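So, chain A:
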Amino acid sequence: MNTTALIYLLTAAAVFGIGVHGLLQARQVLRQLLAINLMGGAIFLLLITLGGGAVGPPDPVPQAMVLTGIVIAVSATAFALALLLRLQDATGTSELDPNDGA
Partner candidate 1 sequence: MTLQETIAAVLLAAGCLFYIAGTIGLLRFPDVYSRLHALTKADNLGLLLVASGLAVQSGSLRIGAVLLIVWLLGLLAATVSCHLIARHALHATPPERRP
Partner candidate 2 sequence: MVHEALIGLVFLPLLGACLAVLPGRFGTRLAIVVGLASLPFLLLPVTLSVLREGAWFYTLGGWSAPLGIRLYVDPLALLMLWMVALIGGLAAAHAWHDFRPGTAAGERFWPLWLLLTAAMNGLFLSADLFNLYVCLELVTLAAIPLIAMAGSATAVRAAMRYLLLALLASLAYLLGVALLYNSSGTLDLYLLPDALATAPAPVTAFALALIGTGLLLKGAVFPLHVWLPQAHASAPGPVSAVLSALVVKTAIYLLYRVGLWSLPAGLLADGAMLLFAVLGAGALIYGGVLALLQDRLKLVIAYSTVAQLGYLLLALPLASLAAWQALTYQMLSHGLAKAAMFLAAANILHAIGSDRLSDLERLDQRTPLSLFALAVAGVSIMGLPPSGGFLAKWLLLEAAWRGGQWGLLSVLILGSLLAAAYVFRVLAAALRREDPSEAEDAEGISAIGRRQATYAMLLALLALVTGFAAAPILELMATGIPPTWGAA
Partner candidate 3 sequence: MNFGWQALPVYVVLTSVVTGILIFALGEARQRMRTALNLAGALVKLILILVMLLAIQTGASFEFRMPVLPGLDLLLHADRLTMLFATLSALLWLVTTVYAIGYLEQSPNRARFFGFFSLCVAATMGVASAGNLFTFFIFYELLTLATWPLVVHRGTPEAFAAGRLYLTYTLIGGVLVLVGLIWLTALAGSGDFIVGGTLAPIAAGNEAALRGIFVLLMLGFGVKAALLPLHSWLPRAMVAPAPVSALLHAVAVVKAGAFGLVRLIQDVFGFELALALGLTDLLTWLAAATVIYGSVLALRQSDLKRRLAFSTVSQVSYIALGVATGSALATIGGLVHLVHQGMTKITLFFCAGNYAEGLGVHAVEELDGLGQRMPVTSVCFTLGALGMIGVPPLAGFITKWHLGAGAITAGAPWVVAVLAASTLLNAAYFLPLVHRLWFRPLPATMAARELGISGRRLQALVGPTMIVAMLALFAGLLAGTPGSPLFWAQRMIGDPA
């Protein structure tokens, strides 16, 4: 295994884990969204590194997947932020109570 690939694979794994932790323990929805975006970034990094990016032009299929993924991520984030504004507007808080509805 090429060292660059090793570095970025471990980075991806670490960022994904950090994102999961952030999502699970954060209280504000905004932070949870950041965590989700981190996880997405980690997956993209993993895809490209595994696609051979460390040694030369990476596999174009994962590149296209990542591009699609980035646009989907921004779409989902944008909608989530709009919903968050509505949440603040309707409930007076931008946090979700972990105890209701479960």
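Selection rule: all candidates are chains of the complex that A comes from, given by their letters.
Note that a contact is a pair of C-beta atoms (placed from the backbone, for glycine too) under 8 Å apart; a residue touches a chain by one contact, two chains touch by 3 or more; residues count from 1.
The structure displayed is predicted, hence computed values, not measured ones.
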Given options 1, 2 or 3, the chain of this complex that touches chain A: 2
Contacting residues of chain A [partner candidate 2, same complex]: 16, 23, 29, 32-33, 36, 39-40, 43, 46-47, 50-51, 61-62, 65, 68-69, 72, 75-76, 79-80, 83-84, 86-87, 90-91, 96-97, 100-102
